[in-house]
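Every protein chain except one is present and positioned as in the full complex.
Labels for the chains are A and B, by order of writing; each one numbers its residues from 1.
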Amino acid sequence: MALNIMQLATMFADKNPGITQGHRLCPGCAAPNVAKFALMTAESLGYTPVVGLATGCLEVSTTIFPYTAWNVPYIHNAFENVAATISGVETAYRALAKRGRIVDPDKKYAFFAFGGDGGTYDIGLQSLSGAVERGHKFIYIVYDNEGYMNTGNQRSGATPPGSQTTTQPVGKKLPGKIQLKKNIVEIMAGHENVYVATVSTSEPMDFFKKIEKALQFDGPAFIAAFSPCVRFWRVNDDKAVDISKLAIETGYWPLYEVERGVYRITKKVKELKPVKEFIEAQGRFRNLLKRPDADEIIGELQEYITRRWERLHILEEATKDKPIR
Amino acid sequence: MPEVKNRQAVTGAQAIANAMRQINPDVVAAYPITPQTPVVEYFAQYVADGAVDTEMIPVESEHSAMSAVVGAAAAGARAMTATAANGLALMHEIVYIAASSRLPIVMPVANRALSGPINIHCDHSDAMAERDSGWIQLWAENAQEAYDLTLIAVRLGEHEDVRLPVMVNFDGFIISHGVEVVDFLDDEVVKKFVGEPKVKYPLLDVNNPVTYGPLDLYDYYFEHKRQQIEAMKHVKRVFKEIAEEFEKISGRKYDILDKYKVDDAEYIMIALGSTAGTVKYTVDLLREQGHKVGLVKPWIFRPFPKKELQELLNGRKAVIVLDRSASFGAEAPVYEAVKSALYEVSDRPKLGSYVYGLGGRDIKVDHIKQAFEEAFSGNINTDEERYLGLRE
Partner (left out) sequence: MADLKGWKELAIGGVIDKPSTAKEYQTGTWRVIRPVYKPENCINCMFCWLYCPDQAVEIEVVDGKPKMKGFNYYYCKGCGLCANVCPKSNDKLPEEKRAIVMKPETEFQD
């Protein structure tokens, strides 16, 4: 049964869904909502979340000693190892359950790992791949804000071409980053027996449904959440949802899932808007837009997005009812 | 003296794996690296055969091994790993996090030279690179000690006054692959000795949610470091208590320092690990020739046995320190620490620093004799590092 907003509001009217107030993320940041949406779903379905965090904005801003903005068990270990860390926690759970040492054995435990794009696409990729390959029962959620934001907007493997960053700035000579964003969904879908999906807070019902699927999936799940950084994307504080909608409408962030090799687009868009609209809406592309080769760079991105969109439809068609295991 | 029932000829790796089998930890996460590999292999076989019901995580790297045992230990599990050399170096970042999170993880380390150039043989550069990480460091001379200290380590780390991870160092190949006679304790005896895991702030107590690994800034970080400093101060006392208990079940005596023929010794050599065996042999030879020589082998190197060494070495003619690792641009680690400790004694001995055995280079009786003889003739220099077995 799909959750709706009214139900959740009724359930959480007087309690915190895992994450609490008093965190110090920037006003309007999307990251706390990614955590909130996921944990709210888990709790409303009767799960007790145990949370791991990779170093990054969500981690530093929620746990400045002696303040913690978590009301569920929480562990941060380092930047690149949240998946390995939660795999240890999840394994300990199985070991202690077997030996009768779980404090509250009747509860349904759900293990979550949250990492930024840096902690996921880049430095934490090995740890993530290992944990998923080993088949630990956990849900990994990358809140993708397309850069190392906690440390002041440095380039990551998730940064799109032309986006201003401090380690690959758009300069007088060089156009900044020209490489496309890594396709983390495909990388993760390349592991066996994994549920992989993209989500966005601008599509809450789709978000809840995918978390629900991930919780019920018999194996690890990887969820890529689009997570605008209002600060370094140079948009107004109230724009996280608007930008997310644009990302979906332009095909920049397609909403889909891959379950044991079966592709499904969960948000069909009749006609994609030009990606230029997405780019023009954000200050981080301002310098790109001033360059004489701007159209060329945006054109290449547009072509990639169009083809990827077509390809997704082909994959959906080709893999329909054909799980690889 | 408890009777010896289980005497077997085994390698050090087998002895440690057997200790792990008897401990039957909740979680083991490990990644193979020579010469630690057989420990993981033997233990994996125990898991596969149901000799233990440990949950084993076959991680994709040592970094993840340490990360996973940190997660498991925080969760409330008794967790172990094992490694060597480059594996330990790869763990380095998380080695510190394990200690600062006060997680009593036990990790046997088959000491091996750090790259580069890459080398698989014994020296102590791997463990020495972690000497300030906040881990307790125990050092074994042979397979028997490696077995015994692994059992003791479990109790030591989990003790309420300690709550620190423990590294059990055993020389790569020399101990890990050498076959020796080892007396094993009964499974039931070990089970009783290690007891149920003692946990603190278990993450999996969902009714009392805790936060591990917060951002700890200038207003609290220092206090947390001070707590770690304090915990180390309790280690020697607790170790002695546990060693006493261990003696009752095993008949084998452990202390902060292993002292060999030191009572009347004028010349004392200090060495860690398996080399101490060769030194003991040499001490006997030299004593036959009338030299008053002895050996001190620290069983614990972290915390550093400063007071014990001061008491023991004060007033001796000379102290010769053997180091199986170099500290580039500074004095070798054991020597530096011993020399610093002796600054405070009333009657300082002469001191000699000898680096030996890097990358598995053999240390022979003649080398040890040479170092002693240089001391006998007064030909040692506090400010000079010498090398045993090195070609000029």
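Definition applied: contacts are C-beta pairs under 8 Å (C-beta built on N, C-alpha and C of every residue); 3 or more make two chains touch, one makes a residue touch a chain.
Not measured: the values here are computed from a predicted model.
From the touch rule at the top of the page, work out which displayed chains the omitted chain touches.
Per the touch rule above, the missing chain touches A, B.
Can you say which of A:28, A:190, A:261 or A:274 touches the chain missing from this structure?
Of the candidates A:28, A:190, A:261 or A:274, A:28 is in touch with the missing chain.
Who touches the missing chain here, B:36, B:86 or B:101?
Spelled out, the listed residue whose C-beta touches the missing chain is B:101.
Which of B:180, B:216, B:241 or B:255 sits in contact with the chain that's absent?
The missing chain is touched by B:216.
Which parts of chain A face the unshown chain closely enough to count as touching?
Given the touch definition above, chain A has residues 5-6, 8-10, 13-14, 16, 19-25, 27-33, 36, 62-72, 201, 204, 230, 236-242 touching the missing chain.
In the complete complex, which positions of chain B touch the hidden chain?
100-103, 163, 200-201, 208-214, 216, 219-220, 223-224, 226-227, 230-231
Everything below uses one rule, namely that only the chains that are shown with their structure count from here on.
Which of the residues in chain A come into contact with chain B in the complex?
Residue positions touching the partner: 48, 50, 52-53, 59-60, 63-66, 68, 70-78, 80-81, 84-89, 91-96, 98-99, 101-104, 107, 109, 126-127, 129-131, 133-134.
Within their complex, state which residues of chain B touch chain A.
26-27, 29, 53-55, 57-61, 63-65, 67-77, 79, 93-94, 97, 202-207, 209-217, 219-220
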